[in-house]
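What follows is a short report on a single structure.
The block that comes next holds subunit A.
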Amino acid sequence: MSTRHLYLALAVAVGLASQASAQDTIKIGELNSYKTQSAFLDPYKKGMELALDEINSKGGVLGKKLELVVRDDGTNPGEAVRVAEELVTREGVVMIAGTFLSHIGLAVTNFAAQKKVFFLAAEPLTDKITWQNGNRYTYRLRATTYMQTAMLMPAAIAAKKKRWALVYPNFEYGQSAAENFKTLLKKAQPDVEFVTEQAPPLGKIDAGAVAQAIDDAKPDAIFNVLFGGDLAKFVREGNTRGVFKDRPVVSLLSGEPEYLDPLKDETPVGWVVTGYPWDKIKTPAHTAFVDAYQKKFSDYPRLGSVVGYVTIKSIAAGIAKAKSTETEKLVEAFAGLQLDSPFGPFSYRASDHQATMGAYVGKLALEGGKGTMVDFKYVDGKDVLPSDADVKKLRPAEAN
Partner candidate 1 sequence: MTFSAFLFQALNGLSTASGLFFIAVGLSLIFGVTRIINIAHGSLYMLGTYIAYSFATKIGGVFGFWGGIVATALIVGVIGALIEILLLRRIYRAPELFQLLATFALVLVFNDMALWIWGPEDLLGPRAPGLRGSIEVLGRRLPEYDLFLALIGPAVLLILHFALAKTRFGRLIRAATQDREMVGALGVNQAILFTSVFALGAALAGLGGALQVAREPANLATDLVAIGDAFVVVVVGGMGSISGAYLAAVIIAEVKALCIGIGVVDFGFITVNFSKFTLVAEFLVMAAVLIARPYGLLGKPQGAVRSIAEPEEPIRPATPMLKMLAVIVLAGLMGLPLLAQTQPYLLILGIDVLIAVIFATSLHFIMGPGGMHSFGHAAYFGLGAYGAALLVKWLAVPMGIAIAAAPLVALAGALLFGWFAVRLSGVYLAMLTLAFAQIVWAAVFQWEGFTGGSNGVIGVWPPPPFDKAWVYFVLTLLLTVIAVLLLRRFLFAPFGYAMRAGRDSPLRAEAIGIDVKRVHWLAFAIAGGICGIGGGLFAFAKGSISPETISVGRSIDGLVMVLLGGIQTLTGPIVGGSLYAILQDTVMRQTEYWRALLGIIILVLVLAFPQGIVGAFAALWRKRGGGP
Partner candidate 2 sequence: MSVLELRKLSKAFGGVRAVNEVDFAIQPGEFLAMIGPNGAGKSTCFNMINGQLPPDSGEILLDGQNIAGLAPRAIWRRGVGRTFQVAATFSSMTVIENVQMALLSHSGQTYKLWRPVAAMHRARALDLLGQVGMQDAADRPSRELAYGDVKRIELAIALANEPKLLLMDEPTAGMGARERNGLIELVKRLVVERGISVLFTEHSMDVVFAYADRIIVLARGRVIADGNAGDIRDNAKVQEVYFGTGKTFAEQHGVTP
């Protein structure tokens, strides 16, 4: 047999072996930094499973069951792109979803445009995914850095403080949150002064020194973007050193159970935060979600659970609306797609592909040795997003 024949035979053999199995499911690819962001993504995965159960027990979508193919993205954009390719080319998924960190989300966003694959970014918050780097094939669920900062603005403005200190993790999310905050507050309150900016490396804060430096700058108020382990360290040092005494603090994400619960009795009372007071939201939609979640997992939901749950629900709704799993039809169907969530109804805007699902804004409080949110209200995403005309200007021409 000549070499050429050998390869042809090989090709045929491999081809036969890999003949796709019966097409009775719709495969959805999901990739995320499960290993390194497990505090958020562990509940997220459970949320996805819950949604999947609900959908499939009702017969799935378009008469087919949804099948989820979940992958770790190695917390690395390069890996993430390979994993996305693997999902598309080997697993034959009809679309991809997921990602957590902003830069990984951006890499996959770009991949989606290049390979014309539908991508639903679940969690990454950077504005760029739907604005500066937005494209036809990418939608995003979670309220963005801009939106969450804007949600906190009324409280920041109401504080009527002149000297502000900023503290944020030194990467895309922290940097853009700080920029958004400065721009928005300056607009509302032109005489504001930003007396110090502390930008510790993500996961490596030297909390005592940072808290002290903020105190030494003698600010009237503080804007915080730290989360996770950095937040816990910062809060404990700040409490002991009296940094938060008589100073209003507005803080992104700190009311999310993922980041609030570890603080326990250390919870900084009075901070105005965005978050998720899961045990206090009594809307029927949310109660049903919490009950189902607790029944299935014997655990309470975190914000990640909601994001995972709604991600899958969105996908099902989008496919149902498109009546197809073809990429172009999905893109069309997601534009203006309306659906319900535990937080209430929301939609995916046609203009910038951003979902209007909002977040809860409230004050941190201590109840029974645990952190919780009080005086909270739900802020709908559509109330803080710029107008369609404005975002058109932000997006590249070919994305619209």
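FYI, a contact is a pair of C-beta atoms (placed from the backbone, for glycine too) under 8 Å apart; a residue touches a chain by one contact, two chains touch by 3 or more; residues count from 1.
Candidates were picked such that all candidates are chains of the complex that A comes from, given by their letters.
Keep in mind that this is a model prediction, so the values were computed, not measured.
Of the numbered candidates 1 or 2, 1 is the chain that subunit A touches in this complex. Contacts from subunit A toward candidate 1 in the complex involve residues 3, 7-8, 10-11, 14-15, 18, 34-36, 38-39, 41-42, 71-72, 74-78, 81-83, 85-86, 89-90, 102-103, 106-107, 109-111, 114, 126, 128, 133, 170-172, 175, 196-201, 203-204, 206-210, 212-213, 215-217, 228-229, 232-233, 236-237, 240-242, 258, 261-264, 266.
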